[in-house]
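If you scroll down you'll find the structure; I have some questions about it.
The chains shown are only part of the set, and none of them has been moved.
Per-chain numbering from 1; labels A and B assigned in written order.
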Amino acid sequence: MITTADPLLIGGREFSSRLITGTGKYPSIDALQQSITASACEIVTVAVRRVQSNAQGHGGLMEAIDWSKIWMLPNTAGCATAAEAIRVAHLGRELAALAGQSDNNFVKLEVIPPGPHLLPDPIGTLEAAETLVKEGFAVLPYIHADPVLAQRLEQVGCVTVMPLASPIGSGQGLANLANIRLIIEAAQVPVVVDAGIGIPSDAALAMEMGADAVLINSAIALSANPARMARAMALATTAGREALLAGAMPRRREASASSPTTGLVGS
Amino acid sequence: MITTADPLLIGGREFSSRLITGTGKYPSIDALQQSITASACEIVTVAVRRVQSNAQGHGGLMEAIDWSKIWMLPNTAGCATAAEAIRVAHLGRELAALAGQSDNNFVKLEVIPPGPHLLPDPIGTLEAAETLVKEGFAVLPYIHADPVLAQRLEQVGCVTVMPLASPIGSGQGLANLANIRLIIEAAQVPVVVDAGIGIPSDAALAMEMGADAVLINSAIALSANPARMARAMALATTAGREALLAGAMPRRREASASSPTTGLVGS
């Protein structure tokens, strides 16, 4: 009943869920598995460098997820330059193939120079995106909510743009709301709001504004009850999307009574 | 799956839905019926004076709703003074009895002097509440988000308080967020956020803050597709409640990467 006849199309593939999740920061593999199930998500992003290095918390990750059902979105987290990100994108393709998805050319492109807020580099991201698109990748770039950059990435052939709501893992919500709105207005590709979503109302609001999907990791993984929060996020994402399709009432400056105030009885 | 083992208790009665709806402004009786169903709500508020007068849009209302399943919440909309509201509360009790709910002593108390924003009168509301409580009513007062008034209403025996998010029918959302937070903090009775909710993210946020329920009428009835919006509001209400119970991650000043950035491969 939560699914809708309203598919999300990214890079020629069709998805029914509009909530994308991640794999980092979960207290256990069990919690990760239960959260993925509770979220009903169909795309999970994976940090290629961490998986391949068996970094803490990433051991057993490949086996933990049923890749016959979940579409892998390899990401280039941990790359500070375009060159690194391009190299890791190729490793991601191999990883997807190992998981049985030999036709998976998706990459979530992250080019993040050192810094306390883990914000992406616009120049390196555009440069890497151009190369990866030419090499046949379906590129989903993680970007600052810069409407001009979003347009340029779309022009070089990215299949989506992923503006950040607020810094990764901060849970600050839609700090960049005004710019995300401008990106959505102009975009011809799906817009996925990524990073910073902290509570379900953030997810719902992003969808009500017209985002095509949301990507949520920390807010689920760091909840005291990840699976319960995963379901809450799924419900809110659907709620926001359904509200957009239903059509919201106009906001009004003044109040409006529920019914005519003439002809009343009882006085 | 959307229901939870987390009942809402008001005036000794138990409800599983935390979304309360209304009956005003729907384009048709059909739309009203479908919306009530889609919302999965268990309480519907009814403007006693409008029903009894068969005001426009209220004809057939009593027959349209299955009162064996829906708990009636008679309201005193259209009353400008305590005296009027008390009189109409009694009419509401008769109306509930006619609908087969002879044990229904609920009244949503509205004392609203003339004015463009339909805001309630704190003095008249407290006065009427005291009288009605003494007369055996379970009083749910509609109030401005004034934390001291909320405390006083609780002290005279109201079974809940219903602070307004923003003016009735305005769809402006949680304009009174800071004060609603203070009301929730101090309340020993359920807090129902009423009036002004415009989109599902508003409902989710109210619940995430700890509201016990939300009452939504215009935002559903005035949507281009009321039933679809009703379902969206139900999903968002549940999402917000579930997030509260799951426990949200702490908001952070800085970003936090999804995994350790040491020991990476691929460079």
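Brief remarks follow.
In this section, a contact is a pair of C-beta atoms (placed from the backbone, for glycine too) under 8 Å apart; a residue touches a chain by one contact, two chains touch by 3 or more.
Note that the coordinates shown come from a computational prediction; the quantities given were computed from them, not determined experimentally.
In this structure file the full complex is assembled from 4 copies of one chain, 2 of which are shown.
The criterion applied here is as follows: only the chains that are shown with their structure count from here on.
Note on chain A versus chain B: their Cα superposition corresponds to a rotation of 180 degrees, in steps of 5. Chain A and chain B have Cα centroids lying 32 Å from one another.
Those residues of chain B that touch chain A in the shared complex are 1-2, 22-25, 47-50, 52-53, 55-58, 77-78, 84, 87-88, 91, 116-119, 167-172, 198-202, 204-205, 208, 217-219, 222-226, 228-229, 231-233, 235-236, 238-240, 242-243, 245-267.
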